[in-house]
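One chain of protein is taken out of this complex; the other chains stay put.
Our next item is chain A:
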Amino acid sequence: MSSYPLIFCTVSGIIIRLALFRTSLPDWISLQPEVSTPLTSWERAMEGIALKEYMISPYAGDLFHETPLVLRILGFMTSFSDNTILLMFVGLDALCLILMVKIANLYGGYLLKKQAKEVKRYATDCDTLIIKTEDLRIIQFYVIVAFSLNPYSIAACLAKSTAVFNNLSILFIFYFMLKENEYLCYLFIAMSAYLSIYPITLCVPAAIFFMQSSKFRKNKISDTEMSYTDSPALFSYCRTVGLCVVMVAALIGFSAFLEGSWSFISSTYGFILMVPDLTPNMGVFWYFFTEMFEHFRMFFICVFQINVVIYTVPLSVKLKEHPVFLMYILVSLICIFKSYPSYSDVGLMLSLLPLWRYAFEYMRNSFVVACMYICTTVFGPILYHLWIYAGSANANFYFATSLAFSTAQIFLITDLLYAYLRREFDLENGFKHLIREDGTKKQVILD
């Protein structure tokens, strides 16, 4: 595969973003609840900056929910002209793209290494499943296409969603993890957690990954022989988690030093955790909590927030041998279940999806999921219009689409998980056992 398509896609992605900034589309998109949530809305950010200029604490009111560091970055960005700000957002997207390409390359190398390590335990007849280098180059191409022409990412960029910082830092986690740069990886986990709390769960896959790599460096043992529960392993986990927590604490402490007060905690983290703003979005929180009796609110908030992170436990037990995949699944689950999800997260999730292209042929619901994605994406704005502007539809219509959208995402993730495990299963057992004596195929089921 030559490099022309890569360049073409990259350039066309950038041109599309720049060209669409010239139309009236950004004004409309930035009003869409799917794109700009209270956490990531550009207008709210401007409000915060304006308040800060008047020497009023931006956290005193109920509008601004960015962290102090982002406030400073945004303050720096807004010191330029409007056009430069647009260019900066496109530039940030380009940076994301570069990181993604690097991640795709690094991940390819990682895969090949892992495959070479494990090839002994593979079945003999599974040649077709073995990954080759040119497959990896195609992955790179698909990642570029999936990001630069991704309508969700484009929409987020046009709306000047500040979620781009969160996305960047998550991409940096992947990048430094695959580069085996331990401390920078922890730093960015801490950064992501500092920005939006939930990514703190990503220290679990990172812990597993660095434990594996340190053991491998020392002993040259393969995954199957590796123990995940002996004392060096446990020590390594504790070290990772400890470092991440210390870094988060340091970042928060630094912010408090910059702000001169701790008031930002309640209007950033408190805002994410307690979900006081029930503006409709693509998530599952708002509808549920508008219907909730105040009495039960606390309990169900706990339930919903635990729901976001609880999957970390079973998944890390099951996927302990595949920490990178585990990390992707966790990022996706956070994107689905977080309290203020937006298209920006969806864009990130879908752009990284081609990394697992080699497992795609095992996916069974891709047609249904694709149709669901398209339909809900189109119906969302229409029903929002009918509800809010025309007044003819109501909240239930819109919630139905946002629920269907979440369902599509869950289907996609479970399907990917299934496909990944199914491929691993075939790698270990080969194809022969799948054929009965009479020549018909056996069914493989997920139990």
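In this text, a contact is a pair of C-beta atoms (placed from the backbone, for glycine too) under 8 Å apart; a residue touches a chain by one contact, two chains touch by 3 or more; residues count from 1.
We take it that contacts and distances are computed from a predicted model.
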- Message: Name the omitted chain as UniProt records it, choosing among "quinol--cytochrome-c reductase", "Rabenosyn-5", "GPI-anchor transamidase component GPAA1" or "Large ribosomal subunit protein mL44".
- Response: "GPI-anchor transamidase component GPAA1"
- Query: Of A:Ile130, A:Leu258 or A:Cys302, which residue touches the hidden chain?
  - Reply: A:Ile130
- Note on the structure: In the whole complex, of A:Tyr186, A:Phe379 or A:Phe405, the residue touching the missing chain would be A:Phe379
- Using the definition of touch stated at the top, determine which of A:Ser214, A:Ser263 or A:Asn365 touches the missing chain. A:Asn365
- For chain A, which residues lie in contact with the unshown chain of the complex? 1-2, 112, 115-116, 119, 125, 127-128, 130, 132-134, 318, 361, 364-365, 367-368, 371, 374-375, 378-379, 382-383, 386, 389-393, 411, 417-418, 421-422, 424-425, 433-434, 442-447
